[in-house]
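With one protein chain held back, the other chains of the complex are shown just where they sit.
So, subunit A:
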Amino acid sequence: MQNSRSATVRLPVMEHLRWRPTVNERDFIECALQSDLRVDGRHSFDFRKLKITFGREDGSSEVQLGETHVMGYVTVQLVQPYRDRPNEGTLAIFTEFSPMADPSFEPGRPGELAIELGRVIDRGLRESRAVDMESLCVVAGKHVWSVRVDLHILDNGGNLIDAANIAALAALSTFRRPECTVGGDDGQQVTVHDPEVRDPLPLTIHHMPIAVTFAYFGEGNIVVLDPTYKEEAVMGGRMTAIVNSNGDVCAIQKAGGEGVMSSVIMQCLRIASVKAADITSKIKKAVDSYTTEKALKKVKRLPTSVPQKINVTNVTMDGKGDGELEKQSVQMHSDVQQISKGDENQQSIKRNSPLTRDRIAKHKQTSTFIGGPSNWDPYSKGVTLRSLKISDLPDPPTMVKASSREDAQPMTESSNAEVNTSSAVAAGESESHEIGSPKSLKDAIKPKHKRKKKKSDRS
């Protein structure tokens, strides 16, 4: 019974894990807001604690707004521009709602919230012309820079639009694109320089549009700023105003079914402009501290002055040259060693003569190496001669034995081996001993032959 119940009743895992407000929670949040109290102790128009950090690479940022966590990442690519705007680069916003952020986020297909967030930020940045697109043009009609901003939602604690917008602005502020040079015969060829060859260039940002989100409760009478996920579950409507620090309204997005009066909207816009100035100063402070820290790291690498830098580079070049010359001389030494004939040795000596004094010493060393083969020559010659002489001596008895019996062939091989060893032993003896050696060899062969005959008879 229970098994069947569990089988039939089991809900989808995602649906089950979704956070739900209780009736108590919903009622309490609304009751507290009527008394101008918020459940986390903030006032109606306070932001949560904002923390901006940057990654190791330029153009990556992490923003924490209370429990909301968003990561922004900027990349560029040289592409062909659109036909209608040949002199302008492009800016695109991509959002990635990670399932880690919220159990209701599913990988793959973006939901309504993801589409809305991407479009609101894209509208705020692009249509208000916050980033200068014409400065991204390299060759009109052929090559322009395409800027891509990826936003990853890491933790959903409510009010994603504000956090994602701040992450995008912080990432764009610290991003550096590679420098390009246009040249060639026709003036159309583009050279993209490595960041280590030339310092990359920052983007031109005219102003910072800041997103500020308001939540409406109780038929629009109650307004709060920066709602948490619990307040988002209870609110009747939501409005996002994108304003810059100059007080210009760049975009407004109204979501939810609750109607709001125009006077309330005007009040929200005034509050948003104040908050936008505050957040803009925080972003610029964070970006400046990051830029200063990075500049300090660069200075630490080369603490010496400019002329010393030049000397250091010269020394390194000289070192490389010496290394190469040494390698060449080593090769010459190897060539000298390979050459064993006298004439070529003399030629190599002549070649070495124009070298410097240090190389004269090396030449002396090579002369010692040249003497090496001379030591080897008489020994090898002696070995060859003796082997030839000894090989002639046992020829007639081996032929006689072979004709008598075919089984005697391995015996002859062993006897040859013995001959070789005896010849090696006799190498150090005088000529008189050499004359006597063949007799001893003949005597040694005969008794072994007799013994082997006996063995064969027995078998």
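Throughout what follows, contacts are C-beta pairs under 8 Å (C-beta built on N, C-alpha and C of every residue); 3 or more make two chains touch, one makes a residue touch a chain; residues count from 1.
In the analysis below, contacts and distances are computed from a predicted model.
Enquirer: Looking at UniProt, which of "Electron transfer flavoprotein subunit beta", "Trafficking protein particle complex subunit", "Putative cytoplasmic trna 2-thiolation protein 2" or "Ribosomal RNA-processing protein 40" names the chain that isn't shown?
Expert: Its UniProt record gives the name "Ribosomal RNA-processing protein 40".
Enquirer: Go through subunit A and note every residue touching the omitted chain.
Expert: Touch set of subunit A with respect to the missing chain: 2-3, 5-6, 9-11, 16, 20-29, 31-32, 35, 37-41.
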